[in-house]
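Every protein chain but one is kept in place in this view of the complex.
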Amino acid sequence: MLDNTAFDLRRYLQGGGHSYGVWLALIALIVFGVLRYENFGGAYNISSFLNYNAMFIVISVGMCFVILTGGIDLSVGSVAAFTSVVAAYLSPMGLQVALPGAVLAGLAFGALNAFFVVAMNIPPFIATLATMLGAKGGALVISGAQTISIDWTSNFTKLGMEQVWGILPWTIVITVLVVAALWIVLERSSLGRVVLAIGGGEDASAMMGLNVTRAKAFVYILSGGCAGLAGVFLASGFGAGQPLEGVGWELSAIASVVVGGTLLTGGMGSVTATVAGALLLGLVFNILNFENGRGTISLSAYWQMVIRGGFLFAVIILQSRLARAAQKELH
Amino acid sequence: MSMASTVCSQFRFDPARHGALAALVVILCFNLIVTPNFLHTQTLFVNISQVATIAIVAMGMTIVIATGGIDLSVGAIMALSGALAPLIFLSPFGLANPGLGLAAAIIIPILAALCCGIFNGVMVSYFNVQPIVATLIFFISGRGLAQVLTNGNLQTISNPSFSYLGTGKILGLPFQGWLVLAIALVLWWLVTRSMFGRQLLAVGGNERAARLSGIPVERVKIGAYVICAGLSGLAGLIVVAINSASDAARIGSLMELDAIAAAVVGGTLLQGGRAPIFGAILGAVIIQLVKYTLLANGVADEVALIAKAAIIIGAVYLQQGRRD
């Protein structure tokens, strides 16, 4: 018999269930890009690609936790827009204030979602839809519907520009740290196990004496915090707080989570596969940009939305097949 | 007096059931006292023409929610149909044959909307995708498609027949008001009297039992999404007709929220099984009046968003209480 306690790469890649396809697709796309475009594998493209996608990775991982409990968080985009404004306002006081301040604002929105869902028993998508509206309104109110420039003289600018050890920008380092921490929480802490158990069966989890309330509150607050951090990255990337940004981000995040093989109904999924999903989605657009650059195709920005929808469609169909196959195996 | 007291004793205030009506009364009273010129016919017309689109989409949303689903794509479908209409009668064909062009400009966008509805319905019923996610696909790509079609440009139109949809009057009241009434009557008949309606509520009430009783669950669900999409398409046309212009980025933006809010405020249960059509209209009126009240009293648009969010949360919260 196999020793099941040993590290099982295949299982790990499958994210505890299925769909290690996301890694294969990611590798295939990278190989394709490297072979086809001259600058694709260059340090500049890699660094700017990661820098740009850091915020999507962060919100996707937060979303992953919410979806694992069988919930959904539609407010991440507007919350990030809101906190980007907060970060811009706080930037004169330096990174050490702006970063925690914006994350705190995100956590507060997350707490609001948690309150709606857990204490008021409102269905997650309605609750987070309302928060999406509220955060959007809030962002417009505090910014006066204008982009708010960051303070270029403060150390806030370091976030996106200063490179740690001369290679990676801070955004990427922070993202890696956050992902690693959340991976540990999901795989190695009992809180993470409760999150997974809730998605597998909320009533059963409660009957087992698990603290369902706490875990559900945790995932929404976490997702809010991740959106808050994404807002900081947004402000740093664009050099300004962007109250109008964030439209459709929830879709990207959901798509990343789903591409990563997490069941939309919850109970099964992984942090690392979600990151792979986010990278895969980002890479599709990166490659489209290169194609546009070569002049072989010419797609307006509007096509991005259409393609994003199409991609989500393809992934959902794929997952519904996988889920059906898994179901057959279970019975 | 004695009659009044018997009525009072029979009428027990239940915030979940009568909350919407009470809210309407409060808003009306507030406006009568505070808002200047509230009793003008102009105010009435403005509100009717704006509430019409919300009400039409909200009725469609009510039908979808009755199956236990949700449709986030309504705003995007409005944008799509709204973008198609001017494209058609500004095309060489439309300019050459004004009559045919007008007919095509109304029929084709609605047909396109119905196709989106079929897509949503098939995703939900045959592919078992959760409604939120299935309709998220068009929520994002539908508007993108509209922008691709128009290249993101604003299209202005001046076609008096088409504009009738938005500005016409019958018996002194806006045409859309009558349209809402007509649609409501048809849908009310459909829900309460027709076989489809019974099947719809059965599917929402207990899908497995409905399937066992021989009800074609998939077709019923697709039907619901098609109705909702068709009504959204119509609403898109009305918006274009009112504005005499079509901007794909803005038509129906955030309409899904208004529609869900209106349906929920009107008493639709999110878990399905009920479809109060006139409740949806009541909900739409409340949403519109709140928006109008804030605007007329100089409160910024953005704050109105927050107010809307609060209404949604409040309505759903009260509804949860009723379920237990």
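Letters are used for the chains, namely A and B, taken in the order the chains are written, and counting of residues starts over at 1 for each.
Here, contacts are C-beta pairs under 8 Å (C-beta built on N, C-alpha and C of every residue); 3 or more make two chains touch, one makes a residue touch a chain.
We adopt the following convention: contacts and distances are computed from a predicted model.
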Taking the list "Ribose transport system ATP-binding protein", "YjbF family lipoprotein", "Iron-sulfur cluster assembly protein" or "Imelysin-like domain-containing protein", the UniProt entry for the undisplayed chain gives the protein name "Ribose transport system ATP-binding protein"
For the chain that's not shown, point to the residue among A:39, A:96, A:149 or A:189 touching it.
-> A:189
Quick one: which of B:165, B:215, B:264 or B:316 touches the chain that's been left out?
-> B:215
Can you name the residues of chain B that touch the chain not displayed here?
-> 189, 193-196, 198-199, 201-202, 205-206, 208-216, 269, 273-274
Can you list, in ascending order, the chain A residues touching the missing chain?
-> 1, 4-5, 184, 188-190, 193-194, 196-197, 199-201, 203-211, 263, 267-268, 328-331
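In the analysis below, only the chains that are shown with their structure count from here on.
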For the chain A and chain B complex, residues of the former touching the latter = 72, 116, 120-123, 125-127, 129-134, 136-138, 140-141, 145, 248, 251, 254, 258, 264-265, 300, 302-310, 312-313, 316-317, 320, 323
Could you please specify the touching residues of chain B with respect to chain A in the complex?
-> 70, 123, 127-130, 132-134, 136-145, 147-148, 151-152, 254, 257, 260, 264, 270, 300-306, 308-310, 312-313, 316-317, 320
